[in-house]
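Shown next, in structure tokens, is the structure this report addresses.
Just one protein chain is left out here, and the rest sit where they should.
Letters A, B and C name the chains as they come in the text, with residue numbers starting at 1 for each one.
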Amino acid sequence: MYTWDTTVKLHQTDAAGIVFYGNYFRIVHDAYEAFMGSLGFDFNYIINEADFLVLIAHAEADYSGSLRPSEKIRVQIALDKIGTTSFVLGYDVLNTAGDSVCRLKTVHVATDKKSGRKRPLPEKLRAKLVAAT
Amino acid sequence: MYTWDTTVKLHQTDAAGIVFYGNYFRIVHDAYEAFMGSLGFDFNYIINEADFLVLIAHAEADYSGSLRPSEKIRVQIALDKIGTTSFVLGYDVLNTAGDSVCRLKTVHVATDKKSGRKRPLPEKLRAKLVAAT
Amino acid sequence: MYTWDTTVKLHQTDAAGIVFYGNYFRIVHDAYEAFMGSLGFDFNYIINEADFLVLIAHAEADYSGSLRPSEKIRVQIALDKIGTTSFVLGYDVLNTAGDSVCRLKTVHVATDKKSGRKRPLPEKLRAKLVAAT
Partner (left out) sequence: MYTWDTTVKLHQTDAAGIVFYGNYFRIVHDAYEAFMGSLGFDFNYIINEADFLVLIAHAEADYSGSLRPSEKIRVQIALDKIGTTSFVLGYDVLNTAGDSVCRLKTVHVATDKKSGRKRPLPEKLRAKLVAAT
């Protein structure tokens, strides 16, 4: 399990006073980028140097609470599943008290940058993902 | 079915050259706000005047394509289900050619603004939702 | 003068109940993209096909009002100045009543995509900018 701590930013909230539902997908992607960076696969490398991309094919969120400006939060990432060409990440967003306010899931598929076609996950990324979670 | 047309904005894309996965949830919420406004329930009214809120309890997206800056797109909204206290909206995001690039779903629950508790959908909203879709 | 109409989106507001100060720069860029598109220079063309970019070297905003969710607003764009390699746009953001709530300015510089160096504005863009405003 990978853990990433951050703080709710004002611009992530909306006029209802709490974090906008769509911004949870940003928050967990921020955590995912930190996670991938910790494995040696930061997004500058993936986008500008690698020969593969990792596209998101599905995303979902279940909301059980809310978050206000300046709240200290924690995102926990788990590797729910890993296959030949894809993997599934599960996220739990915890408020300061440690209560879960949102659980999310993203399905990632490796594609070849040139052809745009599905391809096996790079072996090194696969190994690092399994080792890290 | 409610239809809303818009254009992809540069700030909705990311360095991969296409719309960021999380921004589809913004795009369909923009469409949802226009839809609710067309029913007489705009978000200024809901947030600043009404005695109820309509919270999103679940959201999901299935991605089958991508969108580039300046693409003209269409969002189609359907009422997938309506209950006593909640309703489910389905969205289809179409590119200029009319091909679906993303299908989304959001589950909305009416809550009382004071107590924060679930409550029946306001009868007028319920009737308008059913009539409009 | 180019005019672009839109509506305030919930995700552009923050927990203070009004549009987040930084989002005015998004709103006027949305208007600018529509303006450039109307001149035959949409951002998909500029980013993915043209041999030049138009970078923003300076941006500023003076706030005199505020905007709430669902407000219908108008952005007016004027060409404040045009030189050999650069131009300056001025924006006025008007609320439903027609009152100015924010005035902004952006300074744009043409650069060569390969070298990254300043270059003269493409003649066709220059002519269209002058003709349109």
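Here, contacts are C-beta pairs under 8 Å (C-beta built on N, C-alpha and C of every residue); 3 or more make two chains touch, one makes a residue touch a chain.
This one's a predicted model, so the numbers in the text were calculated from it and none came from an experiment.
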item: Those residues of chain A which, in the complete complex, touch the missing chain; value: 7, 9-11, 17, 26, 29-30, 33-34, 37, 42-45, 47-48, 68-71
item: Residues of chain B in contact with the chain not shown; value: 10-11, 13-18, 20, 22-23, 68-69
item: Residue ranges of chain C at the interface with the undisplayed chain; value: 15-16, 20-23, 25-26, 29, 43, 47-48, 53, 55-63, 106
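Just so we're on the same page, only the chains that are shown with their structure count from here on.
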item: Separation of chain A from chain B, taking each centre as the mean of its C-alpha atoms, in whole Å; value: 23
item: Between chain C and chain A, distance of the C-alpha-averaged centres to the nearest whole Å; value: 32
item: Length of the line joining the C-alpha centres of chain B and chain C, rounded to whole Å; value: 27
item: Sites on chain B at which at least two other chains make contact; value: 26, 29, 43, 47-48
